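All protein chains of the complex are present and in place, except for one that has been dropped.
So that you can tell them apart, the chains are marked A, B and C in the order they are listed, and the count of residues begins at 1 in each.
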Amino acid sequence: MNEIPAGSTTGEHVSLTVPADATYLTFLRSAVAGMAARTEAGVDVIEDLRIAVDEAVTLLLNSAEASNAVQCDIWLADHGITIEVSATAQGELPGVGDDSYSWMVLDAILNELRVENRGGRVTISMQRAWDRGSAPVTA
Amino acid sequence: MNEIPAGSTTGEHVSLTVPADATYLTFLRSAVAGMAARTEAGVDVIEDLRIAVDEAVTLLLNSAEASNAVQCDIWLADHGITIEVSATAQGELPGVGDDSYSWMVLDAILNELRVENRGGRVTISMQRAWDRGSAPVTA
Amino acid sequence: MDIKTSPGNIDTTCWVTVSGDLDLSNVETLNEALRTMQDAGFVHLVVDLGAVAFIDSTGFGVLVEAMRRSRTTGGDVGLVVKQTHVKRVMEITGLDRVFVTSDTPEDVEAQLIVGVQADNS
Partner (left out) sequence: MDIKTSPGNIDTTCWVTVSGDLDLSNVETLNEALRTMQDAGFVHLVVDLGAVAFIDSTGFGVLVEAMRRSRTTGGDVGLVVKQTHVKRVMEITGLDRVFVTSDTPEDVEAQLIVGVQADNS
């Protein structure tokens, strides 16, 4: 297995801001899949990342103000991808860190998963490495 | 022909920041096409917008610093779309406003086309309406 | 997302074929389609996810709700599942032990009719 893809994508960063509207989930899933396709990630990993951004943004949308925007940042690294999604949320984010099904899925498919709430702005940070088995590496 | 699409997309805004790298042209074309597909724009208009963002960003890339980022903003309005692409450019942007083929194409397929250079940051603003013939409405 | 409904092999059963992407933006449409079929008297629903390109936990949430409604009337909801990534989400959430599943609607319907219960242990 190659250590680094032929055209190294290390350090590439893309940032997307979209309306806090569920009809933009497709847009974000496609963007994340498009970014992952630039790397050595296999189809299974790309599929997992599609689910990851979707579940995370769905959590944000459940409490984001409708007038708001969701930001999605994607960084490509040597052996993995980092995705950060954030929005201004109203109160606590339901389903985060608890035993919600969204969280269960996120926790299973990612290597790292973190939530931060700074002054009402909630950020979900996710990391996934390429070279791991189907069971997650415990963070 | 419908005046406003069923689910009005008026005022929706998406912002994308990508590396100043030609391998991101596909990403931007897909993003613009995806946005346009949310509206009542027909396939011909969507195809024109794909070309528009590609030609405009190609102009920017010809003089953008490689370390830089290209920003692409897309606004949906009742009867059209506005796309703005910008980057920090080195010196004058070659091919802008002159008789380059890129410019010729942009000028023909858009309703409005403007270039601004503010302190080394070049912005190309483009507008396209849905309801027009194949000949451009003179701006 | 596209939803098609057709009568099953026996008249208490309905097949619901879903295709495309299923997420927060359109789960309510699926929810209403399933409710409509249940209100029309169909005891068993065979939901065919074989042509679904994407489904997340919000999508499964609607299927779980429909399953609960059907079970209160002695019926059930079974799923046609083919894609590895759909199976994967079901395994992670434990849904593979909640739903009767198979890779053809005929087979799911047969299991529902004879009253096979998913292994809920």
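Going forward, contacts are C-beta pairs under 8 Å (C-beta built on N, C-alpha and C of every residue); 3 or more make two chains touch, one makes a residue touch a chain.
The structure displayed is predicted, hence computed values, not measured ones.
Peer 1: Report, in label order, the displayed chains that the undisplayed chain touches.
Peer 2: By the stated touch criterion, the chain not on view contacts B.
Peer 1: Which of B:18, B:35, B:61 or B:96 sits in contact with the chain that's absent?
Peer 2: If we include the chain that is not displayed, B:61 is the one touching it.
Peer 1: Among B:51, B:77, B:115 or B:129, single out the residue that touches the unshown chain.
Peer 2: Checking the options B:51, B:77, B:115 or B:129, the one contacting the hidden chain is B:51.
Peer 1: Of the residues in chain B, which ones touch the absent chain?
Peer 2: Touching the chain left out of view, chain B contributes residues 21-23, 25-26, 29, 44, 47-48, 50-51, 54-55, 58, 61, 100-102, 104-105, 108-109.
Throughout what follows, only the chains that are shown with their structure count from here on.
Peer 1: If every chain is a node and each touching pair gets an edge, what shape is that graph: line, ring, star, complete or other?
Peer 2: Basically the chains just string along in a line.
Peer 1: Find the chain most remote from chain B, comparing centres computed as mean CA coordinates.
Peer 2: Max centre-to-centre separation from chain B belongs to C.
Peer 1: Need the CA-centroid distance for the pair chain A / chain C, whole Å please.
Peer 2: The separation of the two C-alpha centroids amounts to 27 Å.
Peer 1: Can you compute the centre-to-centre distance for chain B and chain C, using the mean CA position of each chain? Integer Å is fine.
Peer 2: 43
Peer 1: Mind pulling the chain B residues that touch 2 or more other chains?
Peer 2: In chain B, no residue touches two or more other chains.
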